[in-house]
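The structure is given below, and queries will be raised subsequently.
With one protein chain withheld, the remaining protein chains of the complex are depicted in position.
A and B label the chains in the order they appear, each numbered from 1.
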Amino acid sequence: MTEKIYTKEEWIKALSGLKSFYNIFVPVRDGDFHTFKALDEKKIPDFNFQNTRLSPKSLVYPQSERIFAYTLDEDTPDANIIKESEKDYSPKAVVGIRPCDAHAFQIVRPNFDNPEYQDPWWIQRYESTTLVGLGCNAPGSTCFCTSVGGGPFSEKGLDALLYDLGDTFLIKALTEKGEAFLENAQGGKEADDAALKAGEDLAAKAANKIEQKISIDKLKDKVQTELFDAPFWDDVAFACINCGTCTYLCPTCWCFDIQDEVLEKQGDRIRNWDSCMFPLFTLHGSGHNPRAKKVQRVRQRFMHKLKYYVDKYNNGVQCSGCGRCVRNCPANIDIREVCELMNRL
Amino acid sequence: MGIEPGRLHFSWISSAEATKYVDVAREVAKEVKALGPAKHFIKKRAEVA
Partner (left out) sequence: MLEYVEKIRKTAGKLFEEDKVDVFIGYKKGSLPMMNQPVLISNADQVDLLHWDSNCGLNLCNYLTKRTDRIGIVANGCNSRNIVTHITENQISRDQLYIVGIPCKGMIDHRAVQRAVKQKEILAIEEQGNTFTVKGKDFEDTFNKNDYLQRNCLVCTHRNPVIFDEMVAPPVEEQIEVDTYKDVKQIEGMDPEKKWNFFTRIIDKCIRCYACRNACPLCYCPTCFVDESNPQWVGKSSDPIDTMTFHILRAYHCAGRCTDCGACERVCPVGIPMRQFTKKLNKDAQELFSWEAGLTLDQRPLLDVFQPDDYNDFIR
């Protein structure tokens, strides 16, 4: 696979050139935090960031998307016929995605794309997207990717990986998609052994910088009902305000709700992110709510991520260790602590 | 919040005051009509992906 080296100026230039092949998304400083935005003349990519506040999952799985549309106008021949909405599946590249967030796409994939069910919109968006990662030279204090099967230079889920060597970027293609991306990129030169060695050293050093180690080894063997009935849930849940912060920011949360919106004769069927933290999430048409209480909802979030997913997919936990929920939970509910409690029970 | 003056009215009407409700509703409708169509805060087709 191709391995190239770019000076930082060359790299920005290469990205501009790549715009004719891809819609390029890069981290951009937006007020107090970073967000992935489409690269254009006005946006300055900023690769000097910890991670984006919101995860890049929305690029493959938008917060709200129109899936079908219909008309109720009886005068038209296609009245009441539900039609799939057009979507933009043109090639996209996310440049600078952190390894945990790329790993997250791998974690959610079995939900959207498995032998039984295929979500056409997720799959087509995912397949049209090239993920060009940026290794983390200085992981944050809330990062725990190494505990959940990833790492600051993990290649999982990535098509190519960038190493920030100071004045230069080393970039390695990892898949066919990544290979095509590099083929389209102008400039740069073949990486020499020194650069490759520097990259390896960087990766080894970064992994050692992660102090956070959480244990997930015993989760698989636990009995679901015992964890469910564990004595600690009331304490864990007390402070939670049941907002959508943790789940909306999380790259591995995938739940959605489907809503019809009708305006005069125009009908739209829209899929929106939903959150297990909201009471409405489980409200039945009958009025009954099996998770009416806060503690039940908090338990569901952790049980799903750290037990049900583990049992169902045999693919580790449903968490890539990005630390977003830890940093941004207004009530300081910390998944690292809850995971320890569950693993230790 | 940018909703023009005259579009928003507050009144205290008890559930027993049907006639007052009708009067107020008529009055408000008249005033809002006089303002013409609103420019903002109109629900259109959802702006979503």
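Just a few scattered comments:
Simple rule for what comes next: a residue touches a chain if its C-beta (ideal position, glycine included) is under 8 Å from a C-beta of that chain, and two chains touch if they have at least 3 such contacts.
All figures in this text were calculated on a predicted structure; none of them were measured in a lab.
When the missing chain is restored to the complex, the residue among A:P27, A:G140 or A:G316 that touches it is A:G140.
The chain omitted from view is touched by exactly one of A:Q63, A:Q266 or A:N343, namely A:Q63.
Interface residues of subunit A with the unshown chain, by the touch rule above, are 30-33, 50, 53-54, 63-64, 138, 140-142, 235, 238-239, 241-245, 248-249, 257, 259, 261, 270, 272, 275, 278-280, 283, 326-328, 330-334, 336-337. Interface residues of subunit B with the unshown chain, by the touch rule above, are 1-5, 9-12, 24, 39-44, 46-48.
What we mean here is this: only the chains that are shown with their structure count from here on.
Those residues of subunit B whose C-beta lies close enough to touch subunit A in the complex are 43-46, 48-49.
Of all residues in subunit A, those touching subunit B in their complex are 62-66, 87, 261, 263, 266, 268, 270.
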